[in-house]
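Only one protein chain is missing; all other protein chains are in place.
Showing subunit A:
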Amino acid sequence: MTDIGKSGAAVGEPVAQGSPAPTAFLEVRDLKVHFPTDDGLVKSVDGLSFQLEKGKTLGIVGESGSGKSVTSLGIMGLHTAGQYGKRKAQLSGEIWLDGQELLSADPDEVRKLRGREMSMIFQDPLSALHPYYSIGQQIVEAYRVHHDVDKKTARRRAVEMLDRVGIPQPDKRVDSYPHEFSGGMRQRAMIAMALVNNPELLIADEPTTALDVTVQAQILDLIRDLQKEFGSAVIIITHDLGVVAELADDILVMYGGRCVERGPAESVFYEPRHPYTWGLLGSMPRLDREQTDRLIPVKGSPPSLINIPSGCAFNPRCPYADLPKDNVTRTVRPELAEVGSRHWAACHMTQEQRERIWTEEIAPKL
């Protein structure tokens, strides 16, 4: 944790629960999000810890069902807000935002932080915007929840934000409805709405997945520019390593509700130390690679979150599961261990084994 302040790192060492309030802007400690269902307890997030500083970007990557989105909704407090019925999500651990612990805080206090201190951009801007209200009305509403201003002032602010995110003729388009916008414009409007209160933390949950490729790059550029301008901390959640390569300072790889590898983006990309990360890199299409090789998919499917495989959750899909001795991959859950500077991975293989496999077998094929 010593070098965090100096380097402004997003990722820190695992911290024991109950430690004093952290110095990092956002610190998640041993977060667990479980959902009771008829079939059993779904452990969507099962012990996740990370830190994030202002002005830095953390990319959380993983397959569908790895717990990425559940984590982000957990930070926003959206698992508990508006939970009707008996089956409530069970959250434990600690989420510290700017010195305040959120999981134990009064829900109404957390509500006041939502949209002001921390806000969120969703995957599909068409379904995330209310179809019956104009873009302007929705931004004005987001602004006026947290600012005691009249509608005119809020509207001016909305126009200003739409202008800032690059919507042409913002004073006219402010009265348009979501269905009158294109996909990219909608996501811009969504970003304008998320940033209208200058939040310190912006969570982007697959912000480009629903957009076509040319627009994706524009939206990513926009997020990067706005981050520079506002100095906020950004968590970008995606299954697309290309997206994090473009934006993230640090990368956290999730598998089966847990972190399997995390570290500075450079290290994770060029010296990955977890077989699952290798799999993700192998299944990423790249323009700088010759087209001789096909993409290498990660075999098998994501684990059931009700019956997470014992030992290493990745063992049924891992080609190297038999390398460590005594069947340890199937009996003992590997903990995150330091594999480089601010770089951790959770794997039973020895450092030497992994270095050798990466440099000799994996990297040449990529």
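The definition used in the following text is that contacts are C-beta pairs under 8 Å (C-beta built on N, C-alpha and C of every residue); 3 or more make two chains touch, one makes a residue touch a chain; residues count from 1.
The rule is short, and it goes like this: contacts and distances are computed from a predicted model.
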{"item": "Omitted chain, identified by the protein name its UniProt record gives, among \"Succinate dehydrogenase / fumarate reductase cytochrome b subunit\", \"Glutathione transport system permease protein GsiC\", \"Amino acid/amide ABC transporter membrane protein 2, HAAT family\" or \"STAS domain-containing protein\"", "value": "\"Glutathione transport system permease protein GsiC\""}
{"item": "Residue among A:Pro22, A:Gly47, A:Gly74 or A:Gly115 touching the omitted chain", "value": "A:Gly115"}
{"item": "Identified contact with the non-displayed chain, of A:Ala21, A:Ala81 or A:Ile306", "value": "A:Ala81"}
{"item": "Residue in contact with the excluded chain [from A:Asp30, A:Asp98, A:Asp124 or A:Glu355]", "value": "A:Asp124"}
{"item": "Positions on subunit A where the hidden chain makes contact", "value": "73, 76, 78, 81-82, 84-86, 111-116, 119-120, 122, 124, 127-132, 134, 141-142, 145-146, 177, 179, 190, 193"}
